[in-house]
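This view holds just a subset of the chains, kept in their places.
Each chain gets a letter, A, B and C, in the order it is written, and its residues are counted from 1.
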Amino acid sequence: MKAINVGIIGVSGYTGLELVKMLISHPIFNLVYCANTEGATTVSDLHPALMGVCDLNVEKVDIERTAQLCELVFLALPHKTAMQTAKGLLAKGLKVVDLSADYRLSQENYEAFYCEHEDLDNLSHAVYSIPELHGKRAEGAKLIANPGCHVTATLMALAPFLDHIDLSQPIFVDSKTGVSGAGKSPSATVHYVSVNDNINCYNIIKHRHATEIEQHASALCDGSVKVTFVPSLVPMTRGMLACVYATLKDDCDPLALMEAFYNGKPFVRLRKAPPHTKMTSGTNFADVYATRHGNALVAMCAIDNLMRGASSQALANANIMMGLDETLGIPRIAYVP
Amino acid sequence: MKAINVGIIGVSGYTGLELVKMLISHPIFNLVYCANTEGATTVSDLHPALMGVCDLNVEKVDIERTAQLCELVFLALPHKTAMQTAKGLLAKGLKVVDLSADYRLSQENYEAFYCEHEDLDNLSHAVYSIPELHGKRAEGAKLIANPGCHVTATLMALAPFLDHIDLSQPIFVDSKTGVSGAGKSPSATVHYVSVNDNINCYNIIKHRHATEIEQHASALCDGSVKVTFVPSLVPMTRGMLACVYATLKDDCDPLALMEAFYNGKPFVRLRKAPPHTKMTSGTNFADVYATRHGNALVAMCAIDNLMRGASSQALANANIMMGLDETLGIPRIAYVP
Amino acid sequence: MKAINVGIIGVSGYTGLELVKMLISHPIFNLVYCANTEGATTVSDLHPALMGVCDLNVEKVDIERTAQLCELVFLALPHKTAMQTAKGLLAKGLKVVDLSADYRLSQENYEAFYCEHEDLDNLSHAVYSIPELHGKRAEGAKLIANPGCHVTATLMALAPFLDHIDLSQPIFVDSKTGVSGAGKSPSATVHYVSVNDNINCYNIIKHRHATEIEQHASALCDGSVKVTFVPSLVPMTRGMLACVYATLKDDCDPLALMEAFYNGKPFVRLRKAPPHTKMTSGTNFADVYATRHGNALVAMCAIDNLMRGASSQALANANIMMGLDETLGIPRIAYVP
């Protein structure tokens, strides 16, 4: 099959790094262009673990040059910068997979939590896609809005039950995340001494991902889903475990229902016991589990926040977008022990 | 004030160690006797961190000798062994603070989750006590049933709201614990490689502490409280964070209500933001917080699982039992940074 | 090229798991047989991270059946059991790569530190091989004695300097290892609570790897190398950093010398600053660095203890043994961030 030249803009961070790691051995995508805000460096200078493995130059972002070299671009940029960059790339006819929040929400929801939206035209056709929940809707898209990590884990735990829970009762989401989700920039929050031997919830209820969950859960069931979202920061580098707590309105068997819902999906594993995040580390797997206690539903999904929660899902979406097999070049072998 | 001679039976484990650490500088209690199953060792051989600090002999458990030396005994033993030992000590007229589960539950609940109860006589007068919730009921008691760690954290988050939540709707408890809660015995579960960079739920719904929560929450409100209990194992040595999720039936202000409820309590700190477990590490503090989202209640309590969740609460109970100030010899300075 | 059927005996442990992870995507080796002492299970039951990725049956060890199915076998067994198994396999004409210590030492050294040697015939032709130090000596071998982790890291730091250091002066090796090196069996030593937030040296000077270092360093320089070996246990899952301290007898430039020594080696990376173990995690890379301070030599090598220190080096040796390219199927992309 013909190679497709791709680029990564925003290659300095963790999700950029994960994209590089996958793209350098992808059978169709050919990584030809890496850029960040400053340029004048190489992938292995930014990420010394890749010394001798990927020593590509990293250039200063340049829309013109990107368009000359690439057919498809992954954007691993902060919100706002992402839409400013995507706009130009899309105008040049490139395909874009955006890992930021910029195209994930309705204008109203976006502007309530982020900033003024500067690219409403493209927002109108951006495709939000978790492959197991949204099917092939990414196929042929020009712009993918790649979902957030907490949102992916939550929706994958919640989706099978949307028709079985009482939406008028509270839905609680207790989502535990590793530190890499906070990004590479140093801050008091990610100081080793603050994180180690500690656990705490943060941004509860008001977290931006709560709105993203609500918008996309509502779309999935054509109803109005409200969630009470409580994320916590766990002393681990990567991994995410979303626990969804809701009230069932029928006598379904949650595990059987989940099994039927995800039957045949290559990147979902139904566990017979609560999943361990470590089992998914470095992969695109979502390990799911559910049970009930009277009318109380407990549904869980464990993922790698950087992979299924960002980069490997972006790559799966890119595969689908370009008409390729969803699984091409997507890691399945976990970072264990 | 006159010194009171005390002993610890079951000094080998983590809760025994914590008791030693506090008792060697307690102003009234005089630690004169330490025992475990094997004997023939010393406290500092069992716990090398105490070399030069506490080199007391550790003897093989002997009821007769305990009775000669001590007025009060802390039992840090596995369940079943605890009641077998307590029975003999109580028959000799000693006061007992039992850290095991043996006197925490009704016979029916106990036998459903543990084993046959062998000391129903003493079970009938054992006093279960979280000082802030049960007041001075420990005063003058002969036998304290010291509460479990998950239970303490959960009840302290839940208790202020028992009259304000709809008990007919699910109450979820998502309780995150450090590894020391699993005890000192080696096992696959506590292997460093299993725990590090991982999080997972375990024994969900069926955990023994669920029953303890239900029995004692029900007693506090004279109602029938059912909880869906989901504990998780966090890669940290100590610390526990219980998050309680329930449905409010009135328009109370959760934080104000919590503040009023715990007003003046020396070991409860109302936080203005979700608490960090590390802030309570090594102390008897319970750091609490609550908020609402519509009719959804989120209430939290962070404790040190070995201290407030076991040994320091046991010591506070012992203080009250003996008519002393609850705060005597109880640590308040956290293990930070 | 024609596929080669291979097996793993001792698939339950960490090094067995690493072998599986590599072999399932090796272009020539075809993993057809997995065994352990008990059998009657599957790879993914033993290693739940591999659910859906490798669900091969795991059988009880059976020499006859191994011989029917395999051309080459990896032994990831405890010492003693390894030689007992290897003996039978070699008698059947199979090729064996042994990851244990059983064929690494002379009879005299082996029996001083382990037990009576039960397979002297095969010991006589076993090939000890670190490819960069021993070249193609593994080619055509029947039995590979795969080097120990501390030994690999130490020899790779030390080897370039053997002709430049004063062997009559002490050579110190301070080697820091992650916990997975201690194996999967639960013990007090690997209890999370013992390891976390702690560092300590163990088995200093008397560690079995000291002898292995001395025997093979001596062989490399045809001299008598004595080392003072001080390993320490670091709170991390994987990774190893050997620091070699010795007295230089000439005015060599250590970094230039190291560069020349490892020039063109695909799995050695010369670092311009002290290496981080994390940069090699999950790969076969040895990241090396050296400098001097007067006549004091400081030479370092960082590896992944389970990969270069065991399984990926075993696979590289198997590749060479079978006349294949050393790099086939060997991971180069690190487990970062």
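Side notes on the structure shown:
Here is the rule we go by: contacts are C-beta pairs under 8 Å (C-beta built on N, C-alpha and C of every residue); 3 or more make two chains touch, one makes a residue touch a chain.
Just so you know, these numbers come straight off a predicted model, no measurement behind them.
With respect to copy number, the whole complex recorded in this structure file holds 4 identical protein chains, 3 of which are shown.
Just so it is clear, only the chains that are shown with their structure count from here on.
Looking at which positions face the partner, chain A and chain C present mostly the same ones, since more than half of the interface numbers are shared. Most remote chain with respect to chain A, judged by CA-atom centres, is B. At the centre of the protein atoms shown, by the Cα-centroid criterion, sits A.
Between chain A and chain B the centroid-to-centroid distance comes to 40 Å (mean Cα coordinates, whole Å). Chain B and chain C have Cα centroids separated by 46 Å.
Rounded to whole angstrom, the centroid-to-centroid distance between chain A and chain C, based on C-alpha atoms, equals 37 Å.
Within chain A, the positions touching two or more other chains are listed as 196-197, 237-238, 276, 278, 281, 337. Interface residues of chain B facing chain A in the complex, by the touch rule stated above, are 169-170, 172, 174, 176, 178, 193, 196-202, 204-205, 226, 228, 230, 232, 234-239, 241, 243, 245, 247, 274-278, 281, 291, 293-296, 298, 300, 302, 337.
Note for the complex: chain C touches chain A at residues 14, 17, 21, 24-25, 47-53, 180, 184, 196-197, 237-238, 269, 271, 276, 278-282, 285, 306, 332-337. Taken in their complex, chain B has these residues touching chain C: 14, 179-180, 184, 186-188, 190-197, 235-237.
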